[in-house]
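I'd like to ask some things about the structure below.
Of the protein chains in this complex, one is absent; all others appear in place.
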Amino acid sequence: MRADNTRGFASDNNSGVHPDILKAVSDANTGHVVAYGDDRYTRAALIRFEATFGKDIDVFFVYNGTAANVLGLKSATRSFNSIVCAETAHINVDECAAPEKFCGCKLLPVPTKDGKLRVADIEKHLHGFGFEHHAQPKAISITQPTELGTLYTHAEIKAIVDLAREHDLIVHMDGARISNAAAALNSDLKKCTRDLGIDLLSFGGTKNGMMFGEAIVFFNRALSANFKYTRKQSMQLNSKMRYISAQFEAYMSNALWEKNARHANDMARLLKQGIDDIPRVRITQKVETNGIFAIIPAQYVQELQKAFFFYVWDESTSEVRWMTSFDTQPEDIKTFVQLLKNKLT
Amino acid sequence: MRADNTRGFASDNNSGVHPDILKAVSDANTGHVVAYGDDRYTRAALIRFEATFGKDIDVFFVYNGTAANVLGLKSATRSFNSIVCAETAHINVDECAAPEKFCGCKLLPVPTKDGKLRVADIEKHLHGFGFEHHAQPKAISITQPTELGTLYTHAEIKAIVDLAREHDLIVHMDGARISNAAAALNSDLKKCTRDLGIDLLSFGGTKNGMMFGEAIVFFNRALSANFKYTRKQSMQLNSKMRYISAQFEAYMSNALWEKNARHANDMARLLKQGIDDIPRVRITQKVETNGIFAIIPAQYVQELQKAFFFYVWDESTSEVRWMTSFDTQPEDIKTFVQLLKNKLT
Amino acid sequence: MRADNTRGFASDNNSGVHPDILKAVSDANTGHVVAYGDDRYTRAALIRFEATFGKDIDVFFVYNGTAANVLGLKSATRSFNSIVCAETAHINVDECAAPEKFCGCKLLPVPTKDGKLRVADIEKHLHGFGFEHHAQPKAISITQPTELGTLYTHAEIKAIVDLAREHDLIVHMDGARISNAAAALNSDLKKCTRDLGIDLLSFGGTKNGMMFGEAIVFFNRALSANFKYTRKQSMQLNSKMRYISAQFEAYMSNALWEKNARHANDMARLLKQGIDDIPRVRITQKVETNGIFAIIPAQYVQELQKAFFFYVWDESTSEVRWMTSFDTQPEDIKTFVQLLKNKLT
Partner (left out) sequence: MRADNTRGFASDNNSGVHPDILKAVSDANTGHVVAYGDDRYTRAALIRFEATFGKDIDVFFVYNGTAANVLGLKSATRSFNSIVCAETAHINVDECAAPEKFCGCKLLPVPTKDGKLRVADIEKHLHGFGFEHHAQPKAISITQPTELGTLYTHAEIKAIVDLAREHDLIVHMDGARISNAAAALNSDLKKCTRDLGIDLLSFGGTKNGMMFGEAIVFFNRALSANFKYTRKQSMQLNSKMRYISAQFEAYMSNALWEKNARHANDMARLLKQGIDDIPRVRITQKVETNGIFAIIPAQYVQELQKAFFFYVWDESTSEVRWMTSFDTQPEDIKTFVQLLKNKLT
């Protein structure tokens, strides 16, 4: 089996499911419970969310990160609104115009060096308020960590939140990998999100050991009033909900989210250490979480991919992306580094 | 645990996951494979679909039945079209206007006695072709078995397909419980669908022992050309696809779909036999698959629900729905029948 | 010219523009004014609306009746809502699924004998509140006069409004021909609409002597907060607004709306009198405004249409519709009645 399912560095989505998650799914598999979320597994999971993020929140499970992002943003906007995001944001690049289709809104993508929105860049888009010809800015969406593996500091996020408050905008966080951020910042999930003033969070676990399912966590409950209808109408209400809920319950118990994320981050750092002295590998972004972006000579890409599959991020510069995940093993790193050294030195 | 997860007759969605399905999920949980469907589990599942339905089909997995119905219909329509369906159809009653929102189309619901569309009723809606003020009829959606547990004969479906062909309409089948229909008709899945001329099928397994995931099976491949983009944009592309694929692979192997469905149907028949001679229970629809609709005295409903949860279908007449599922046990039936007899005779 | 532009009974949309309206358009044609509505012609028109309907209203001009209906309803709903209307309503039959596409909502069409919604029929649809699988009822749309030319009494409308209030629904009135209703009821525009508790009105004039343009009148200003953005995004903001505004100003001055409507109604009554004693013409609806619905022998339809064009309403019964308009002349009626008598007696 191993020959076919070799662990590589293509994506944390290529990894499997953590055994504790799988066990939780299996343990939930007994008898009948009411479908669509009115069950004790879901109640238990919601209690876990409150233990993690504090009381007075609303949490809704959907199937995946695209849905969490799109429907979260939809809850905060009307179709005549615009949403500021980094040009590299998942909502801008990787969701096949789902935000435009389902929110109706205009995205205002901001070019960045490192995936991070900055106040001055956002401000350029904050005009035309009250002018009906202009899509009305209403939300800022930030990704933590960014698509480039970099981290906002708490202060940077707070500055964005302050800007948003000034202009009556809401702040959404795409937290598909928020666990990796929290672990890297030696913080906790609440400090990284709610305490900074974020209005709503796409809370993902699939890239960190879960099977499927993502949570939309509303810290600003004014946004969630009708969300149950939006979720159902948007084809995102799971019938056998217990199998998502049991996963989240396990994911947020015993600090599994943190253990997995910390491991993945560590593996990325290990990889970075291994390649730092290979002159023909030039790392292009700070390695702060579980991804490494690097420029390597184009002629070696295909051969390397055969051994350990990964993606080319930018063909024009031969920049590649290497992702580690909860199940990456030190020996994977060692073998890969050796391979790189053999080829590139 | 049993005290909380008692098996009841509320919904086949309240049941758990068949052990063979869970084992398949677990077996797939090794190493890395490419995300989003380019993996050997998905390829194996697609081969299984071809073995079941024949070659020259396109199959796409989505998360649930609502998505399969809505996106399937979207692939066959433009926003200015209309879709004929039974008034009781899931797309009309239970999907919170998702078809209207995502297809843009008008539903043309047809009142029926038994959940079954008939040619004469459909014909009333087939006018106004070419008249731009009128939403243009383009699809007929039938549910097999119906929401009322009844079955179309093959001839009845063929007549609808013939009508559709005459008017250049496509025929969609909501097959959330198609396995129950095929088992009840002593037919196979292909004979029940493709061989009758259906253009596309929502093929469900969740109500019959799967955990999540539904397949859209395009027999008419002209409809699927751009479907991969529609799926992604509609927030229905699963990242760790192998966990849906492995389920379908198991579901369609060793006739698991049929075994489960036949069992559920048998249990419904057993229940029917048990209550046929209770005079204060009046069965309102033919018991042809795994659901029983019956009118019972309203004053007993709540007490009965406490022992075995089920739903009231029509409060005005005190009509209730009892669903059996793959895991219903003969002793569940026996106990429930005894309870009904105690209360109602 | 007359040979080509013969006045007939097909539609009040086939008529031209009243000379007073055309003069107002021409008078407005001088120099420059700010585009998009910030001009004195528009201000004057809005003052006229306040004089007619009272203070504390919001009025927005759009291009046509479909836009007034769809965008008005959109202002009162979210995509997961449903809207109750008569099966014959323009929004259900004649707008090519525009409400479904642009509101996202489900229409709940109610069969009627005479185009009029009744409380008991509406009530059947008012269930499932709070149940996320069910599109949430939010609006009732009534047409005054109905598409069949019949009239609601004030009491009938009040009863519908009361029902709406009980369930927190809003009431929209499609008033494409509200002038004909007000004239027929010897009422005024405010008494026919705002005083009955209507939340918002599609106020039309095109069928009664205007060239183009329709007003959405919000009596419930909670619904109009963001409407200017909705109008612009929905492609309904006219640049040279003065040419709509000047029309409305003229239409609502000197009781032109009433004079025109009363005349059209009178002409319909004259036609009715002329045909009452033709035995092979059977009038099917009360003649209360400016339309007559009648069943005539099918074999004469085409020949009659050649002389005076009109539409067949229901081919299966040979029911036709004859509309009169502000410019119908008594001699048109006389000639047409004579023709009918010659053919049908």
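By letter and in written order, the chains are A, B and C; residue numbering begins at 1 in each of them.
Operating definition for what follows: contacts are C-beta pairs under 8 Å (C-beta built on N, C-alpha and C of every residue); 3 or more make two chains touch, one makes a residue touch a chain.
Not measured: the values here are computed from a predicted model.
Chemist: Which one touches the absent chain: C:131, C:212 or C:300?
Modeler: C:212
Chemist: Touch as defined at the start, partner being the missing chain; which of B:133, B:165, B:191 or B:221 qualifies?
Modeler: Going through B:133, B:165, B:191 or B:221 one by one, B:133 is the residue touching the chain not shown.
Chemist: Which of C:24, C:46 or C:97 sits in contact with the chain that's absent?
Modeler: The one listed residue touching the chain not shown is C:97.
Chemist: Considering the whole complex, not just the chains shown, which residues of subunit A touch the missing one?
Modeler: Interface with the chain not displayed, on the subunit A side: 79-82, 93-97, 100-101, 104-107, 132-136.
Chemist: If the missing chain were put back, which residues of subunit C would it touch?
Modeler: Contact residues on subunit C toward the absent chain are 1-2, 4-8, 10-11, 13-17, 22, 25-26, 28-36, 40, 62-67, 70-71, 95-98, 101-102, 206-207, 211-212, 229, 232-240, 243, 309, 327.
Chemist: What residue numbers in subunit B mark contact with the hidden partner chain?
Modeler: 36, 78-80, 104, 132-133, 135-136, 226, 228-233, 237
Keep this in mind: only the chains that are shown with their structure count from here on.
Chemist: Roughly how many whole angstrom separate the Cα centroids of subunit A and subunit C?
Modeler: Computed from C-alpha means, the inter-chain centre distance equals 51 Å.
Chemist: Report, in whole Å, the distance between the mean C-alpha point of subunit A and the mean C-alpha point of subunit B.
Modeler: It comes to 33 Å between the two C-alpha centres.
Chemist: Pull out every residue in subunit C that's touching 2 or more other chains.
Modeler: 79-80, 104, 132-133, 135-136
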